[in-house]
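All protein chains but one are shown at their positions in the complex.
For clarity, chains are labelled A, B, C and D in written order, and residue numbers in each chain start from 1.
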Amino acid sequence: MDLIVRDFPDLLRAMGVTLLLGVVSFVLGCILGALVGLARISRFRLLKGLAIAYVSVFRGTPLLIQIMLVYYGLPQLGILIEPIPSAILALTLYAAAYLSENFRAGIIAVDRGQWEAAHSMGMPYWRMLRRIVAPQAIRVALPPIGSRFIALMKDTSLASAVTVVELTRAAETIGSSTFRYMEAFLVAAAAYWLINTALSLGQGALERRLGRAYA
Amino acid sequence: MDLIVRDFPDLLRAMGVTLLLGVVSFVLGCILGALVGLARISRFRLLKGLAIAYVSVFRGTPLLIQIMLVYYGLPQLGILIEPIPSAILALTLYAAAYLSENFRAGIIAVDRGQWEAAHSMGMPYWRMLRRIVAPQAIRVALPPIGSRFIALMKDTSLASAVTVVELTRAAETIGSSTFRYMEAFLVAAAAYWLINTALSLGQGALERRLGRAYA
Amino acid sequence: MNTTDQPGTPGRTDSPIHIRGLQKRFGALEVLKGVDLTVARGEVVVVMGPSGSGKTTLIRCMNLLEEPDAGTVAVCGCSVECGDRARRRERARQVREIRHRTAMVFQQFNLFPHLTALGNVAEGPLSVRRMPRADAEALARRLLDRVGLADKAAEYPARLSGGQKQRVAIARALAMEPEVVLFDEPTSALDPELHAEVLQVMRELARDGMTMVVVTHEVEFAREVSDRVVFMDGGVVLEEGPPREFLSRPAHPRAQAFLRLVAHDLPEEGADDEGPDKPTRWERAS
Amino acid sequence: MNTTDQPGTPGRTDSPIHIRGLQKRFGALEVLKGVDLTVARGEVVVVMGPSGSGKTTLIRCMNLLEEPDAGTVAVCGCSVECGDRARRRERARQVREIRHRTAMVFQQFNLFPHLTALGNVAEGPLSVRRMPRADAEALARRLLDRVGLADKAAEYPARLSGGQKQRVAIARALAMEPEVVLFDEPTSALDPELHAEVLQVMRELARDGMTMVVVTHEVEFAREVSDRVVFMDGGVVLEEGPPREFLSRPAHPRAQAFLRLVAHDLPEEGADDEGPDKPTRWERAS
Partner (left out) sequence: TGCSAAASDSTLDNARSKGTLRVALTQANPPWNFLDGDNEPVGYDVDVARELAKRLGIGKVEFVGSDFGSFIEGVRANRFDIVISGQTITAERRQQVDFSRPYEVNGISVFVGTGNTSITGLASLKGRRIAVTEGTTQAEYARTKIPGARIKTYKNATLALTDVGQGRADAALVSKFQGAYLADKNDLRVKATGALLETEVNGMTFRKGQQDLKGKVDKALNDMIGDGTLSAISRRWLGGLDMAAELRKLPAGQAG
């Protein structure tokens, strides 16, 4: 384990990168996912069709390909993106496809009477979404969104394919320079596990908090 | 697109590998997952605890690390596994952790009266599981299991990290030798999308078939 | 609030609700087949009729929760010509105006479950009328007091009884300071012992001069509080008149049959008959 | 089937069911407080009693779906000393033996929804008795014919009425060729108009000499078909006797009160009273 002590600062830095990737893509993915989810239930055929296609494509193809497409493929079109932004872009697009379905399910679960009560007050559409529909939808959508956050945290490991030195890449580098892959990967795995267990606990607490009004 | 024509045989072979990885790990993952799911609802504390720990660890850490741990880490313990078996092993362990939760939910959803009716006949435990509980549990578990199969099909792309030449690795190779990443990855993505769309359709048909008795 | 200074439709005078030739269909089903109805300022109109006769649809057309197919709906000075798809912008503005000037109380309350009683009542002032929070909450407290629920301000709807919920819903409606309040069977989702507290609040509201359209089968309420009873059947207004006259001597045979059912059951267990199975009974009787 | 040639418990003779000092608790709740009951071969015993008196628990102890805490349960020649945790192996063998020789019919039918009527009836012979498929299906067809459902062999439970479901469940029980059939309120989940068809099948079974223990409140059935009525209350057998005597002149006041409720309602709308709200009524009455 002296290996770990020596490489601790590197691992810590890499863990920072992992958290950065996960948190930033999750936040952006939630925003994009909410928009796609709304488009998915929109009355406008075109918007709805686009949302369906988006979800089908981004959920139907591997994240690894999406990441590499962004990093290696886009420069062919003259779009050059740094490794970390590339990874964040791909992770965001991928997560948003899943999150949009969670948001959609949450919104659909809100009773029609809630929309009608808000409408009958003359509340504008966006304000109604924000103040009436969203708080109720989020409660239903929270468990699957939490699972997605955890999945996303693990998905950040694929950023290693485009030279981002996050936890997995760091473990790989340490492993291949010391020939102690086992220890290096186990330490990285433990770090992910801790992050995800903490997220699970946080999610549970949040669910209880949001459920308070309904007790 | 001449690129595609030239490399078509390679891509086809790679697609075969992808399908092989996905199908074999899915089948093995279902078997292991069912066992873990049963352990999870067992009365034996130890068995139950082990199942919970298994699920937590394999769901809480990235598949990429698990694959690399098997391929690069296990030789340190004298366990040397070829790339494709390594990938299948890791994919199976990973998928089983998720599938066990689906099976468990399916089993729990079977009415207690069904167990009692079978018990009252004096049906042995395993025969009851197979003939009475499983057919009903599977119906409930099918939608999430189908989603997991699709996720697994995409997860096979990570086998590229341990030198398996499946679709993603093939696309990367073609891309890096021709500098036409865009086309190569798009073709691979399309192949995954087709596989997954076919799986989705098959799942829908199967769900309808299993639902027949309940119509 | 009383800024009805827009160029009025001819012959409309000052009536806050003025409906002419209203038609509405759902697919093949013609639900409203040309309804005319005018409600004067301060008037309380009770709408009765068998299930499926279109009562709910009619009052939902008044604040355009349903989009009518044809006819004119003029509410609080805003006149909407229906079935005319052009001028979306203008139409949307008018619909918003109408909804600001009316308020609706629903059978299922439709309180916002994530907000406290106070939050529910303050929501309209805050997010539609854009009042400062302090003012909105002061208003909400006054209104909760008015419906007798000052002490429940901090409760979430899940912890209120049905009657308390409906009273909060009425307070929420009043918080919009509407010219008209529309009620759709406000007591029929309630256990019988809770009807009285809601009807009492409505009675006080009527006494204060509020213009009200109330779909209900509460015969006592209609008799004592309303100025006029409108009887609907099959998508038209079949008969209307002062409550005492209509309730004791309805002219139309179908109204007679309907009243026999509703009024007869009232003394012993009428409450039960406001439940969801009443319509079936009527259907059987007709 | 009648191989009761095991070394019998002293004093047990040939009675297929012989229970002594049966006790069962769920946590703090003592449900059975020492029940003795012997059922002779070919006898039909009806068990009655208010809700919560332990009837269901009693018959579930007979085939060890519930594990009793103390007492002796000797069923079809297998004797189980309860409360004795040792010798798991031996115990498991005995429990299996008892379950092979008895069959149970449940209030909620508990048909296997993924199997046709034929599949349901054939399941026991196939997977417990390990009959060849052809024989199992021939047997199943004969039994479906016996309960009047020969034409429904290929239907799934979802497409059968409640009465048909329960008749399939009885056929399924008979397919195990049991020495005893245990019924737990076999008609009380059914609409009243469907009771008769199930009771008719049970009547024929009794006539054919089957040993039966039936938890039911069907007073007519008890009077006409049963050999003995057992009245339970508070976890003990309070009274038992021939049906005609017990049903017309119960000795114990609680049995009198219970019968007033059950039997009284029978002529007019007794059916309704077999519904789930009956127990509550009894509780109120007692």
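As a working rule, a residue touches a chain if its C-beta (ideal position, glycine included) is under 8 Å from a C-beta of that chain, and two chains touch if they have at least 3 such contacts.
Values in this document were obtained by computation on a predicted structure and should not be read as measured data.
A.B. asks: Write out, one label after another, the shown chains that touch the chain missing from the document.
C.D. replies: Contacts of the omitted chain with visible chains: A, B.
A.B. asks: Out of B:Phe8, B:Tyr125, B:Phe179 or B:Tyr214, which touches the unshown chain?
C.D. replies: B:Phe179
A.B. asks: Over the whole complex, note the residues of subunit A touching the chain we left out.
C.D. replies: Where subunit A meets the chain not shown: residues 6-7, 10, 71-72, 75, 79-83, 85, 162-163, 165, 172-173, 176-177, 179.
A.B. asks: Hey, which subunit B residues sit against the chain that's not shown?
C.D. replies: These residues touch the chain not displayed: 72, 75, 80, 82-83, 163, 165, 169, 172-173, 176-177, 179, 181.
Note that in this section only the chains that are shown with their structure count from here on.
A.B. asks: Which chains, if any, touch subunit A and subunit D both?
C.D. replies: B
A.B. asks: Based on CA centres, what chain would you say lies at the far end from subunit B?
C.D. replies: C
A.B. asks: Where the centres are mean C-alpha positions, what is the separation of subunit C from subunit D, in Å?
C.D. replies: The mean C-alpha positions of subunit C and subunit D differ by 56 Å.
A.B. asks: Cα centroid separation between subunit B and subunit D, in whole Å?
C.D. replies: 45
A.B. asks: By the document's touch definition, which label belongs to this structure's chain graph: line, ring, star, complete, or other?
C.D. replies: Contact map by chain: line.
A.B. asks: Taking the touch rule as given, give the residues of subunit A at its contact with subunit C in the complex, in rising order.
C.D. replies: Those residues of subunit A that touch subunit C are 111, 113-114, 116-117, 119-124, 127, 131-132, 135-136, 139, 212-215.
A.B. asks: Flag every residue of subunit B that touches subunit A in the complex, lowest number first.
C.D. replies: 56-57, 59-66, 68-69, 72-74, 76-77, 150, 154-158, 160-161, 168, 171-172, 175, 180-182, 185-186, 188-189, 192-193, 196-197
A.B. asks: Please name which positions on subunit D make contact with subunit B in the complex.
C.D. replies: Residues 63, 65, 95-100, 102-104, 106, 108, 110-116, 123-124, 127-128, 156-159, 176.
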